[in-house]
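Excerpt of the complex: some chains, original placement.
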Amino acid sequence: MTLGTHTLTAGRRLLFGGDYNPEQWPEHVWAEDAELMRAAGVNLVTVGVFSWARLEPEPGKRDFAWLDRVLDLMAEAGIAVDLATPTASPPPWLGHRWPQTLPVDEAGHRLWYGSRNQFCPSSPVYRERALAIVNDLADRYAAHPALALWHVGNEYGQVCHCDDSAEAFRTWLRERYGDLEALNEAWGTTFWSQRYSDWAEIVTPRRAPYLINPSQQLDWRRFCSDALLAHFRAERDLLRARTPHIPITTNFMGLFKPVDYWAWADEEDIVSNDHYPDPSDPLAPARTALTHDLMRGLAKGRPWLLMEQAAGAVNWRPHNPPKPPGRLRLESLQALARGADGLCYFQWRASRFGAERFHSAMLPHAGADTRVHAEVRAHGRELRELACVAGRPVPARVAMVFDWASWWALEERGRPSDRLNASDQLFAYYLPFWERGVSVDLVPPSASLDGYALVVVPNLFLLGDEDAAAMTAYVRGGGVLVVGPFSGIVDERAHVRTGRFPAPLREVLGASGEEWRPVDGPVRCRWADGTEFAAHTWTELIAPEGAETVAELVEGGSAVLRHRAGQGVAWYVATMPEPAALGELAARALADASVQGVLPELPPGVEAVRRGEVLFLLNHGTETARVPLPHPATDLLTGSAAHDPVDCHVTLAPQAVAALVQGAE
Amino acid sequence: MTLGTHTLTAGRRLLFGGDYNPEQWPEHVWAEDAELMRAAGVNLVTVGVFSWARLEPEPGKRDFAWLDRVLDLMAEAGIAVDLATPTASPPPWLGHRWPQTLPVDEAGHRLWYGSRNQFCPSSPVYRERALAIVNDLADRYAAHPALALWHVGNEYGQVCHCDDSAEAFRTWLRERYGDLEALNEAWGTTFWSQRYSDWAEIVTPRRAPYLINPSQQLDWRRFCSDALLAHFRAERDLLRARTPHIPITTNFMGLFKPVDYWAWADEEDIVSNDHYPDPSDPLAPARTALTHDLMRGLAKGRPWLLMEQAAGAVNWRPHNPPKPPGRLRLESLQALARGADGLCYFQWRASRFGAERFHSAMLPHAGADTRVHAEVRAHGRELRELACVAGRPVPARVAMVFDWASWWALEERGRPSDRLNASDQLFAYYLPFWERGVSVDLVPPSASLDGYALVVVPNLFLLGDEDAAAMTAYVRGGGVLVVGPFSGIVDERAHVRTGRFPAPLREVLGASGEEWRPVDGPVRCRWADGTEFAAHTWTELIAPEGAETVAELVEGGSAVLRHRAGQGVAWYVATMPEPAALGELAARALADASVQGVLPELPPGVEAVRRGEVLFLLNHGTETARVPLPHPATDLLTGSAAHDPVDCHVTLAPQAVAALVQGAE
């Protein structure tokens, strides 16, 4: 696709704004909104996400007049509009007149309106009604000067077990398997007498007396993601037909399990994401960095949009501390540093009513003369100084592999340990690279690994033959590969690969195992030099077959293995080391790959990442940090020298950010 | 109403008795019951609470003969009867023949018979059948000499989401809002596309995909309380028409969230309550005092009845320690001291079968020759010495405001912190007054505040304009007001009041805020004199606007503010101080209001409260307490001097009670 964030940033510099829901306010407020937006540097607003009931107050009626006025107002104010299809939240009349559009959970409970998202993704009635309103919306605003971006639906993730869903699931399965015998084979229905004699017998994995067939569950999760995607595509196609020049997006939710974003990202023009770091989580900065890198990966390295972040507190955790002063800017610039070309908020003006009354906004209940709004305005202003970053890439020589299907397959019930989960493993392996200022690309298992000096596979429980072969070839060709435990265990059908594990990587790893050994307490391990470290949860009975045991279990057996294979090196980690030991492992693998961080030394809590020509330093810690810098530099945010010429350091107060370009001003 | 507890106590002194369920026993036991009741001083029993299936064994049939004999027996024994309508627990035939009378929970599960309370409050069939049996009961016993009190239903609290309930909810909403646009406005249905286009679309807040509209929830809670009240009134009206001279009550359950007792108390002649302190809770005595004060408030200062308490252990907590020796009397006298004219138990004779087999009773399974029954008898006897207390008021110069609608609104999901709840806040503010022997009246927000020297508002998240204005006027006229955090935030529709908070109290408090700042750990605060204290959960970004910051956050900002406004003083507490600091706060506010406890000094664990001429001292502690008493006094319970003339103390063993009148005997 040639459409991308550049079509938005062109003439606008970096994008700054948020969700704008004027239908919640009397019209006299709208003018004040436009004025305050301009003062805050807002240049993009998302409009109409929850407007279906307003646009179609009764089935088939239309009321676009108010939205005309909103878009006209934005056009006048020079603010671009990200116009949403309103199909995330159908009006009550839909569920009332057509109850079959309401979703049903796995126990059979129908979920009602009065909240949002109450639709069955496979409902023909929902589909018809949703496309009708999208069609008319597209017709009406295709040529509106404010229209800059289409926002399809909102945070897709609905799951439904109704009979319409079961029917759609059967159709999907027929397409996947062709004949019923192939499905019986793939699902292993000889186990527990589950053989299907007719397609009509197949239902969604509804509540059952005991563990449900894991292959059925895996296909169900694939179907759920695809069913939503099918609906997304139907809406997208209507929009694209009207406005081939306007990019289309939908807002992702980071490491969101129900939807396979690798499949989705290919179907939209711009990747965008909603991200809400937990202010109470000391590891939030690293988790956020991982999420941003995932977005960059989904965008194939091109810029993406931070569609939603909070200006202060959210309202949906049990306890919701606000962001402390300075955090709003720090977090927003972190996204910029990691590839975002737009920094948007949910939402512009805090709602007075509804379930999100207590979600913070760019403009608080208390008005414009507030700490939060002052920070918003200052941040909008300073973004102008960073316009040169728009469109620039974040270079990375390390790739980390992550896969939704493997995630789904791993976290089924009935496995060696439910303490092993895919996203925790991913983060555990990501953290030491973040701490070292080493940029990482998140990639799917099918990605080309060429060009990466180091590839890390924290966990790929499900691993296909081709992907395993590509990893093997990558190492043989000189790459460095790190593989975490319980990888390569099942195939695409979630069948265990027989023989010693990990069967498809056994050769490249130079080792094989026969038994998983989850453990209760901590496990003592030892590097070759005798230094000990702790691991937990998991060990394996595994034997080197050419690999060197670089760390062993003190009680006996291999913990970490390293194998020279062809021109490259393959590491296997047969346990779950504590963070410091994973750091040591990362350091050794980086040395194997001759990769270094963007700076030689980095104090704890300081994030360093290079985007284009700019080196971003972000102090997430609570202490002032002194960062050694090997060369003079100018801070774009202050316009002055950032580098102390005497002791060659940059000094960063807590929450402070520097955006450095090399050389004195 | 002129009917009150005096119609019962007249000629009977204080009321003493319990639930009596003779239908569970062969008739030969009844005579023994009457004999033992007389020996124990029982003068009031509640009969027939769960007798519907016995009175109407098949639809339309009647069997009153057994109940005739019970009432005759009681009349002969000189024991008054509190006759219950049996409608709390319909017979199985009702649910079997009319399944639509069975309640449905918010997920759609029908709740069956085999337990109790299985009715939909809005079911026309239930209503018709219930009123028919009540009608006949009233006809039959209107003139019975034993009849002294009507007991309508039992512990009302049923909630139902069936279609009949949805229909009744719509009717209630039509009455409240008149037209649908007003409802859409009140519920803020522009949020999340919830606009209703037809009344028929509205349902109860059933299980939904995510957070439900908080205004809908608030109206739903109002409706649920009102739907039950409508049924109560229908039964009451039948009774009142037959027996205008017999008072009518229903038993409350203290701080019971589902039902707005302020609205209910006005509809009955006598307030009565069921209360079961947790023997494992060291703060139970203060919690109980609060509940009793609430009952006195509901009764507008008139006496009330303790309809149910336990003689020993209950059976419905997971683990049920009994009351230690002496506790039965201590807890019963506490209710007397706080305004009860009747001290009754669930139940007279311990059941052999049914779900409450293991609930203690006045007469245990083991019979009359037991510790528990001996205490019951002794307590019944000693109540005769306290007859002079009947009908007497408990004077209080401090009012504490509590409101069900605000409670409901506050504890919806999706708020700054779910660690802030209305009843905990109420108790936290109540405790220091209880510890100081300061009597407190519980009042609704609409109460007249005249006559109170100090008014405490622990939390009124929802606060109407008129009530806020009345509080402001109260301060300006010389009152002292203490307001806890997150008050005045939403209006009656649960809409956030825009502008700086707490908007409607901003002027009287002389301060305003812009941001709620829930915190994870403890927060250090400091009084003006430098003394530190800890607070938790909550802080605010708030600025004095005339108020003085009397305690600040050590990290900066106001924690407690005090504002001289007109002739009075208003305090605002912008955090949640630890108990000792709330004690200091209470002491300062009491000083502002020139209010003192009933005694100058009170050892920990000793409760002091004055009712009429009698000063009650109750030692809830585990140590013998010496209470300084400024004047000689006689203990009504012993009939002798309670005051040591040498060192001017009253000595109280653990669990002991003194009922003192001034002067030597």
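Letters A and B mark the chains as written, and numbering starts fresh at 1 in each.
Just so we're on the same page, a residue touches a chain if its C-beta (ideal position, glycine included) is under 8 Å from a C-beta of that chain, and two chains touch if they have at least 3 such contacts.
Small disclaimer: the values here were computed from a predicted structure and weren't measured.
S.K.: Assuming all chains share one sequence, and 2 are in place here, what does the full complex add up to?
M.R.: Whole-complex copy count, per this file: 3.
By our rule, only the chains that are shown with their structure count from here on.
S.K.: Given the complex with chain B, which residues does chain A contribute to the contact?
M.R.: On the chain A side, the touching residues are 21, 23-24, 50-54, 57-58, 86, 89-93, 96, 103, 109-118, 158, 280, 312-313, 315-316, 318-322, 350-359, 364-367, 370-372.
S.K.: Considering only the defined contacts, which chain B positions touch chain A in the complex?
M.R.: Contacts found on chain B: 107-108, 187-198, 200-203, 205-216, 413-419, 490, 493-501, 513-520, 537, 541.
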